[in-house]
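One protein chain omitted, others in place.
A, B and C are the chain letters, set down in written order, and residue numbers restart from 1 in every chain.
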Amino acid sequence: MSTHAASDAIDHHTDHTTTTGIPNKKLFMWAFLASDCMFFGTLISTHLIYRLHQTPNSPDPKKLFSMDLTLFATFVLLISSLFVALAVNASQKGSVKSVRSLLLGTIVFGLTFLSCQVFEYGNFLAEGLTPSSSMFGTTFFTLTGTHGCHVAIGVLWLTLMYIRTFKPADERPWVLRSLGHLVVFAAVAVASVTIVVSAAHAVEEHGFTAGALAHAGQHNLVLIAVALVGYAILYCLGRTRKAVDFSQANAIDIESLGLYWHFIDIVWIVIFTVVYLLEFL
Amino acid sequence: MEASSPAAHAGTETHSAPKRSWLFTRPTAKTGLVSWLTTVDHKKIGLLYGISALFFFLVGGFEALLIRIQLAVPNNTFISHQTYNEMFTMHATTMIFLAVMPLSAAFFNYIMPLQIGARDVAFPRLNGFAFWVFLVGAIILNIGWFVKSGAPDAGWFGYAPLTNKAYSDQFSGDMSTDLWIMGLQILGVSSVIGSLNFIVTIINMRAPGMTMMRLPVFTWMTLFTAFLIILSFPAITIALVELMMDRSFNTNFFEAAAGGLPILWQHLFWIFGHPEVYILILPAMGIISEILPTFSRKPLFGYPIIVFSGATIGFLGFGVWSHHMFTTGMGSVATAAFSLMTMAIAVPTGVKIFNWIGTLWGGHLQMRTPMMFALGFVWMFMFGGFSGIMHSAAPADAQQQDSYFVVAHFHYVLIGGSVFGLLAGIHYWFPLIFGRKVSEFWGKLSFWLIFIGFNVTFFPMHFLGLNGMPRRTAVYDGNMGWNDANLVATIGAFILAIGIVVYFAVMIRTYFKGEMVSIDPWDARTLEWSLPTPPPEHNYDVLPTVHARDAYWYEKTHKAEIAKEHAEHAKTESAHGGIHMPSQSWFPLLAAVGLLIGAILFVNHLFLWAIIGGGIFVLAVYFWAAEGPGGYHVHLDGDDSHGHDKH
Amino acid sequence: MSAPSPALSSGHDAPQESKFHLLVQMAMILAVMTGMEVVLVYLPLAKWIIITGLMTLLVIKFIIGIFLFMHLKWDKLFCTVLFLIGLILAGGTSAALLALFNDHDSVPLTSKDLSAITAVQTVKAV
Partner (left out) sequence: MSLPFTSRSILRRVASCAAVAAMPLFLGGWLNWLTGPQSTIDVAGPVAKSQLDVFYVTVWVTGIIFVLVGGVLTYATLKYKARNAADEHAPTPPQSHGNPLVELGLIAASVLALVFIAIPTLKAIWYNYDVPAAEKQNALEITATGYQWWFKFEYPSEQIDGVGPLTTANELVIPAGRAVSINLRTTDVIHSFWVPKLAGKVDMIPNRGNHLWLKADTPGYFWGQCAEYCGEDHAVMRFRVIALNAADYATWLANQKAPARSVAAPDAAALAQPISAPYTFKNPGPNAPGWSAAFDADPLASWVKQQHPDANENPVLIAKGRELFTAKTCVTCHAIRGSEGGGAPFAPDLTHIGSRSTIAAGLLENTPQNLHRWITRPHEVKPGNKMYMGVPMGGGSVMNGYMKAEEGRLVPNISVSDDEAPALVAYLLSLK
């Protein structure tokens, strides 16, 4: 709670204003994650229970799942997890620059993961598997969708944190600009994801050829334009040279975010094994 | 109220540098509507919880009276089947989620930080948010009364597939079940957020010297309750999500024809539901564990064991859920396992009872009203616990499940237990909170009316159950041998209602006209009583240092030592810039409003529009984060030498 | 309550540097283990061996995740305890649920294998 200026050696593992020395935010996150264990525990159990007793019309997940895609998504999430871990590390050393790039990296990988999921959903829907078509669809979409929502919230949080690092040190009005930043960010993210997913679909259909890519590009000209303009704006917004109000003292914020992100990653590790791999036996 | 407090006439000064956008101008009103809407003071939030809870207690009680009138005589036509079903659904939902839980939360908020010697909870704005979200949930649940679809009517545990669209929605657009789902979901969010806050507060915000094994038992029970909440609510959250998916997006979770398992709902619900009943009782046990020592003038007997048994009850409580499902054909092994686990809970619970008696033993019992309610609690809870044990024997329960025997059991533990405990707590802490004391005569009169009315209402229900009367039945025939007991129960309910009315009338009168008291009217033992009444906004002028378990009792017996210590600490504290207090904020309220708008649109199946609400919510949270915790310093008039420092 | 321990501030900077490498290495180990999992699935081994293997790998990944990536190793023990309460309860609840639904009394009427089971029962009864 202390608002005194950061002394030169901040101890990131103990907060001397609290009784136990554990920073409040960290304790809060761990308690929340304990709760989230029950959340995902019951949700995954639901899926497994329905897998245990399949209905006769149940589709064969082995035929639907794409091991390549899932594996790719898993690695993507793993790398994003590493990035966020490094971001925490960097923030504790107070290097705002590397925090920013690491956060950006996490965001990119988080979005890539979401793109994979969108892509996968698209394939499943095309194969006729919908949330209401069968029990497998119901539990699969609900489980992975809930996880995906957690990832999306995580990406939003990461983005806000990223923008937060630009908060000027003086009390200049900054909120509106930050909101603009966020909106452009969101537009770019949505546009990029859409483009990538449609490119992936094109590649899947026609093979990895220039023609396929060009075809996908043609269909998404507007989006590509939006994305390019957006990137330019983001680049400008990211060029602040002024002093910012972000220091080692904020490491705990990054760390809380990191805890959340890692946990989602770990949940995915569980999902990867019990929802995907087990079906291949 | 704050103004009348002796120490609170204080200079304040904001923390942060001057140039702030109007968006982030922190509200500073200390009285009036705005002060309540933007408050982050745990005591004000506690009062908000308390008042809402008591209001809903009356509403729930009113619904109960309608139930009792309908059942007074056989084949009654006072209300229709449909209305009756709405009544018991809403009665239970209201009593559990809108009355007892928030009333417990009121005590957690008001008393717990005082007991651990803190100035506020760990996340003050989050605390305000939890309350507003609670109110949103309460509103959503009760909208049904005012719209065409009617109030929720699927029973308080909403067994699938009765909640599926096919059965709740057969001939008309019925959104009452959607309201129920959304209301509970939102209440869950509120409870979990509040509980996370309490956990962090208790672990991290204790005054120096307040080790865990010196925590007052009420604080311990707050901690356990908070843990039960954060660990059990996720199960119902998932169940409600699945149900919501079924209703809104045509998934199959509980669609038997598509392979859905309605029994899964029961498991998920009771994985939450059984811990929930301990969520309802542990706070009351905590209150009782404060009152009995105070009025016996002795420390709590077997403190460590009481604490440990609280933890055991909480933990075991997660392993017994299927005792609500003994009649669902689980198979012998599962039934036996849950039967034995349930019985095991009697041991730690018994330990508490024994220790409370041990506390009385050899004491000087002062029979004040809170003490009467506390003793009433011990008797009635024990009685209800015994019928719980009868349920836990699965073969016997096959005859009792869904009969009035269960209704008797749970009202004994819920009213005789939770409600008695909470009513005792109101009496006990009233002088601290409002500086006035309830008249003993009227207090005791209300106690006896409630006690007698309660027993006359619910004792006969054991017989009704054993005589085969199923619960949730709007009418019964006159040839079943149930007429007398039902009539007696209805009469009892009215005695009980009179008792409650007396109780409330006395409270209101006392608030305005009651006998004024000064510090520590009961000669109590825990820290909160060292405060002036009502406590100032910053609670403690000087943060206390705790030397023993009954901290205030120790202070009273070591006056000189403590005075010296206080003086020293006061000096250091003002050298550090005075007392730091968190700033008020609009954003918790705003975020909750966003939630309300989104939820209402969602239950009307306007999914895209609901995003508006979500947007308001996200924006409010964003501003909340951007405005930062803020804060200002209070400088007590007493030590002017340190004056209004520049910061 | 807790006195500031002198060890903490001294052992501060050096481990930070090595922590970077540690984290990168851990990510690589996790990646390798994920690869192993996938390979394991396709190996011609008995089902129970594969499942045991998968679960072991899962647990190890989980532990690396929480202790190293999530810093539990360096944090106060209480954080670990706090999280484990949730984890153990969730694990226990899930296990109990699966056991309950695995019981033959719980085989749903729509189950694919119900016919198989009734067949077995009739064979036994005869």
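Assume a residue touches a chain if its C-beta (ideal position, glycine included) is under 8 Å from a C-beta of that chain, and two chains touch if they have at least 3 such contacts.
What you are looking at is a predicted structure, and each value in this text was computed from that prediction instead of being measured.
A.B. asks: Kindly name the visible chains that come into contact with the excluded chain.
C.D. replies: Touched by the chain not displayed, across the whole complex: B, C.
A.B. asks: Kindly state which of the options B:I140, B:V192 or B:A394 is in contact with the chain not pictured.
C.D. replies: B:A394
A.B. asks: Looking at the whole complex, which of B:F301, B:W321, B:Y503 or B:F587 touches the chain that is not displayed?
C.D. replies: Result: among the candidates, B:F301 touches the missing chain.
A.B. asks: Considering the complete complex, identify which of B:T28, B:T211 or B:Q366 is in touch with the unshown chain.
C.D. replies: B:Q366
A.B. asks: Please identify, in ascending order, the residues of chain C that touch the omitted chain?
C.D. replies: Within chain C, the residues touching the omitted chain are 105-110.
A.B. asks: In the whole complex, what residues of chain B lie against the chain that is missing from view?
C.D. replies: On the side of chain B, residues 74-77, 80-82, 84-85, 154-155, 159, 161-162, 166-167, 170-172, 256-257, 259-263, 296-299, 301-305, 327-329, 331-332, 335-336, 339-340, 343-344, 346-347, 350-351, 353-355, 357-358, 360-367, 375, 378-379, 382-383, 386, 389-390, 392-403, 440-441, 444-445, 448, 452, 456, 459-460, 463-482, 484-485, 488 touch the unshown chain.
The criterion applied here is as follows: only the chains that are shown with their structure count from here on.
A.B. asks: Chains as vertices, touching pairs as edges: which of line, ring, star, complete or other describes this one?
C.D. replies: Drawn as a graph, the chains make a fully connected set, so complete.
A.B. asks: Could you tell me the distance, in whole angstrom, between the mean C-alpha positions of chain A and chain C?
C.D. replies: Once rounded, the distance between the two centres reads 21 Å.
A.B. asks: Name the residues of chain B that each touch 2 or more other chains.
C.D. replies: 203, 206, 230-231, 235, 258-259, 261, 264, 271
A.B. asks: Going by the contact rule already set, what residues in chain C reach two or more other chains?
C.D. replies: 1, 78, 85-86, 89, 93, 97, 101, 108, 110-111
A.B. asks: Residues of chain C touching chain B in their complex?
C.D. replies: Within the complex, chain C touches chain B at residues 1, 78, 85-86, 89, 92-93, 96-97, 99-101, 103-106, 108, 110-111.
A.B. asks: Report the residues of chain B in contact with chain A in the complex, numbered from low to high.
C.D. replies: Answer in residue numbers: 15-21, 23-24, 122-123, 192, 196-197, 199-200, 203-206, 210, 230-235, 237-239, 241-242, 245, 249-253, 258-261, 264, 268, 271, 580, 618, 622-623, 625-626, 629, 631.
A.B. asks: Help me check something: in the complex, which residues belonging to chain A touch chain C?
C.D. replies: 9, 11, 13-14, 16, 19-22, 26-27, 30-31, 33-38, 40-42, 44-45, 48-49, 52-56, 58, 67, 71, 74-75, 78-79, 81-82, 85-86, 88-89, 92-93, 255, 258-259, 262-263, 265-266, 269-270, 272-274, 277-278, 280-281
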